[in-house]
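With one protein chain withheld, the remaining protein chains of the complex are depicted in position.
Each chain gets a letter, A and B, in the order it is written, and its residues are counted from 1.
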Amino acid sequence: MAEPGSKTRPSKSGFQNNVLIKTVVNTAPIYIVLIVLLLLVRVVNPNFFDPNVFLGFLKRSAPVMILAAGQLFVIATGGFDLSMGAIILMVVLGGALLTNNDPNRTWWSILTLLGLGSIIGFLNGAITSFLRIPSFITTLGMQLVVRGAILLASGGAPSGYLPDNFRVFGRGNILGVGEVQIPWALIVLVIVAAGDIFLMQRSNLGKQILAVGDNPRAAALSGVRVPQVRILAFILSAIAAVIAGILYGGFSGTSRDAGQGYELQAIAAVVLGGARLGGGQGSVPAVMAGALSLQALFTLLNLLGLPKPLRDAVEGLIIIGAATYSAFRSRQSDNS
Amino acid sequence: MNALVNMRNEQKPIVRMLGITKRFPGVVALNRVSLEVYPGEIHGLVGENGAGKSTLMKVLVGAYQPDEGEIYLDGEKVNFSHPREAQEKGLSIIYQEFNLLPDRTVAENVFLGREPLHRGLVDYRQMNAQTMALLRQLDVHHIIHPEMYIRDLSVAQQQMVEIVRALSLDSRVLVMDEPTSALSETEVEILFNLIRNLTLERGLAVIYISHRLREIFDLTQRITVLKDGSVVATLPTADVTTGDVVRMMVGRELNEYYPPKATPSDVKEVALRVINGANERLNKINFVLRRGEIVGVAGLQGSGRTALAKALFGVEPFTSGKVEVDGKEVRLDSPIDAIRCGIGFLTEDRKREGILPSQSIRDNVLLAFRALRGVLSINYRDGVRGTPNVTELGRRVDLRAPSYETQIRYLSGGNQQKAILARWLASGANILIFDEPTRGIDVSAKAGIHNLLRDLAKSGAAILMISSELPEIIGMSDRILVMHEGRLVTELPAGASETEIMLAATGGRETHFEEEKI
Partner (left out) sequence: MRKTKPSVKVNLARLRIIPPAYAILLGIFLVAWLIVELFGTGSFTNPDTLTNILVRSVALGIVAVGQTFAILSGSLDLSVAYLISVTAVMSSFIMQGNSQLVPLALMVVLCIGILVGLINGFIITRLKIHPFIATLSTSLMMKGLLDTGFQNFAGSVPKSFQALAYDGWGPIPYSVLLFLAVAVVGEFILRRTRFGSHVYAVGGNREVARLSGIRTTRILMGVHVLVSLTAVLSGIFIVSRLGSGAPWVGPDGAYDLESIAAVVVGGTALSGGRGNVAGTVAGVLIFGVLDTMFNLLGVGAFLKLVLRGVIIIVAVASYAIRSKHEVA
C-alpha cells in the first residue's frame, strides 16, 4: 500500500491532494462525450438547440435517464437489476388492464403500479440478501416471473389502451411559455433527478449504499443494516422502472415488446457515467449524462439516416469506446 | 556463531544485490541498497512501512526492474523481468497475503502453472504423489493431504502449503514477507522450526521480513535495517539489542515505549459487566471493565479472544448469560445494538473489516454515526444538528491526511487505524474494543496509537485490548485477562510477566508447547 504505483504510470501526485481537480478528472469523461455528441447533433440538425426541439429530445430521453439513475442505486451496492424491462412491460400492459379505458382510474392505477413495483424491488432485495443469491440471478428470475405474470394477466394479447390522462406524462406538455412547450416528462425527470441526487448525496441511505458496495463486511461491522440497504436500493430501482414505464407508455402503444432490453441500456448508461460495476462508486448526474449521451447518439445516427440495425451496431461500438475511455481515465486517477 | 563465520569464509553469497536504486515518479524508493545473503542463513530485513523492504524484494524477484545496480544469484549476474523467471532460478517469495486458490486442492495449488503432464494431459497422480513427498519431507503430511481443498485448511496449514510450493520449485532462496501476521504462537513455533530445519539441512537461504522484532531476534543470524530507502546497517543479530534496531529504524531514540499506567484514582465505575456469557466458541465468560482502565486480553490464536470481541459487539452474540452496560442489562444481538450501547470495535483485519477503501475519510469516519441515525436521516454539515465535527475528531486522534475528502486507501495503516478510531468516537462510543490495535503499523506510529489509547482511557473510556504481542499486552494493560479454549482462565495484575501469561494461555501446563508439536 505504501509502495508507489506500478512502474509505468506517470505521477499524478499533484492531483491527489486537489479534491476539485480529482473530482473533475473522475467524472469529466462522460460530460465531454455528452457535449461532443450534442454538438454533433447540432451540426446535422441546426434546429436542435431550438427550445421546443431540445425539450422534445429531453422528453424522449427522460425514461432511460430515470432508469439509469434507478439502476445506479443497485449497481452502487454491487449488484445488477435485470428486472427493469419486465417492470416497464408490467406498467404498460398493467396500466391498460387496471384503467380499462376509464380515465377516472388513472391515479389509482398509477399508485397500484408503484406499489407493485415496490413489492418487486423488495423481493429482489430480500431474496438477494437473505437467500444469498447473486442479484444477477435473482433479478433474471424476477424478470421471467414478472413478464410471464403480466402476459398471463393480460391474456397475452395486449388489450385496451392507456387513457389519455395516463399517457399525458410521456407525451403531453404541462404548459406553454410563449412559444415554448414544457413537457410533463421534463417535470417528472427534474423531480426524480432531484430526488435521486438528494438520496445519493445528501441522505444516509446514499452513503450507506456506497458503503455496502465498497466493503459490505466493514459496513456491517459498523452497524449498517446491509440487507435493509440492499432492499431499499432495489425498491428505488423498481420504482424508477415504474416511473420510466409510465413515461414510456405515453409515446409507445401497448405492446408485448415494451421495455425489452431497457435494463441493459440502463446498465450501459451507468457504466458510461463512470460508476463501477461491483459497487462503491457512482454519481447520479454523471449516470444521467451517460443515458442522455446514449440518447443523443441514437438521435445523431437517426439524423444521419442510418437504418435502425446499423444504429445498433454503432451503438455497440460507441459503448465500448466510451467505456474504454472512462476506464482508462479512472485508472489514471486511481494510480496517482 | 563461529560455525557461521567459518561457513562464510568458505562460501560465496547466494544472493548479492549491489547498489540497487529504484525510483518511482517523485520518490526514490531505494537508494544504492546492497544486500548479501549466504546459503543456510536466515537474514532479517526490518524497517518501517515505506522504508523500501517490499520494494527491495520485488526488485530481487523481478516484479520491479531496478534503475541502477546489479543482482547476482550464486555469482551469476541475473536480470529477471517476471517473478516466474526468478522462480525458475530457485528464488521464491511468499507474500504477506496468501496466493492460494481456495477452491482448488493442495496439490493443484503447489503445482499451479507448472502442472506435470503425461501425454499432454495433467498427470494428477504424479502431482499428488510429488506433493505428498514434499509434505512428508516437511513432516506435515499428517495434517495436510494433497487432495484437501485449501479452503478447508487453517491459516497455518495454508502457510505450510506456500512453503511446500516454494520447495517444489527447488528454491535456494526464500523470501518471507510477514509470514506470521496471522499465526498463533504455537503455529509460529512450528513454522520457525521448519525454517530452521530447511536452512540447516538444505542450505536454503531465507530473507525474513517482519515488524515483530522478537521474531527477528528469535530466528535470524543477521539483520539488515532499512530506512527511507537506504541501508542503515547490516549486523549479526547477536551483537545488537532490540533498542538498537528500533533506533536505527526510526532514526531517533524511542525511550518511552508505553505511556504510564492508570493510577487507582483514574479507574472509575464499571462500564461493562459480563456474567456467565457463553456461545458456541465461548464458555463461562465473567469479567468487568471499568471506565478509565485498559484491560488486555491475551491468549493463543483460537483461544476465543476475537470471539469474545465479536460476542460483545453482537456479531456472534452470546447465546446465554448476561451483559450489563453501565449497570443496566442489555441485549447485544447485532452490531447496531452494541453501537447504541456505546460500544465500538476496531477489528484486527483493517482492510477486510474496517475501511471502505474507495470512500472519503469523512464518509469512513461518519459510517457508524450514520448507521446509528438510520437510512432515512439526512447528512448535515459538520456540527449541524448533532453531526460530529470530523475535523475536530481528526485532530483528537491526530489523523494526518491531505484532506478529509481523500479516499482512505491512500492513507498509511496508522492513519487508517486513527480514522476508524475517529469513527467510533463519532458514534459516541465509550467502551472500545481493540483487536490487535497495532497490527501492520510502523514502530513509530505504534507509540502514537498507544498514547491515544491511554488518553482515551484517561478521558473516561473503558478499553478492552486484544493483542497477540505480549510486550504490548504487558506494556499497556492495567489488568490482563488470559483466555484458553474459549474461557477466561485467569486475571493477572499489571506487572505480570510473559511467562505467567503464557503459562495461563497454554492451559497452565508448561509442557503444552511440546505436546502441540506435530
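Assume a residue touches a chain if its C-beta (ideal position, glycine included) is under 8 Å from a C-beta of that chain, and two chains touch if they have at least 3 such contacts.
From a predicted model like this one, the values you see are computed outputs, not experimental measurements.
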### Query
Who touches the missing chain here, B:114, B:212 or B:396?
B:114
## Note on the structure
Missing-chain contact, candidates A:59, A:147 or A:225, resolves to A:147
### Query
Which of these touches the unseen chain: B:87, B:171, B:360 or B:477?
B:87
#### Entry: Missing-partner contacts on chain B, residue numbers
82-84, 87, 95, 99-105, 108, 112-115, 117, 120-122, 142-145, 147-149, 152, 518
### Summary
Missing-chain contacts on chain A, rising order, are 77-80, 82, 127-128, 131-138, 140-149, 151-152, 156, 212-213, 216-217, 230, 264, 267-268, 271, 277-279, 307-317, 319-320, 323-324, 327, 331
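Assume only the chains that are shown with their structure count from here on.
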## Note on the structure
Expressed in whole Å, how far the mean CA point of chain A lies from that of chain B is 43
### Query
Can you list the chain B residues touching chain A in their complex?
24-27, 29, 49-50, 54-55, 58, 64-65, 313, 315, 334-336, 338-339, 345, 347, 352-359, 363, 366-368, 370-379, 402-403, 405-406, 409-410, 412-413, 423, 427
### chain B-touching residues of chain A, taken from the complex the two chains share
1-5, 7, 9-11, 13, 16-17, 19, 201-205, 207-208, 210-211, 214-215, 217-225, 228-229, 232, 276, 280-281
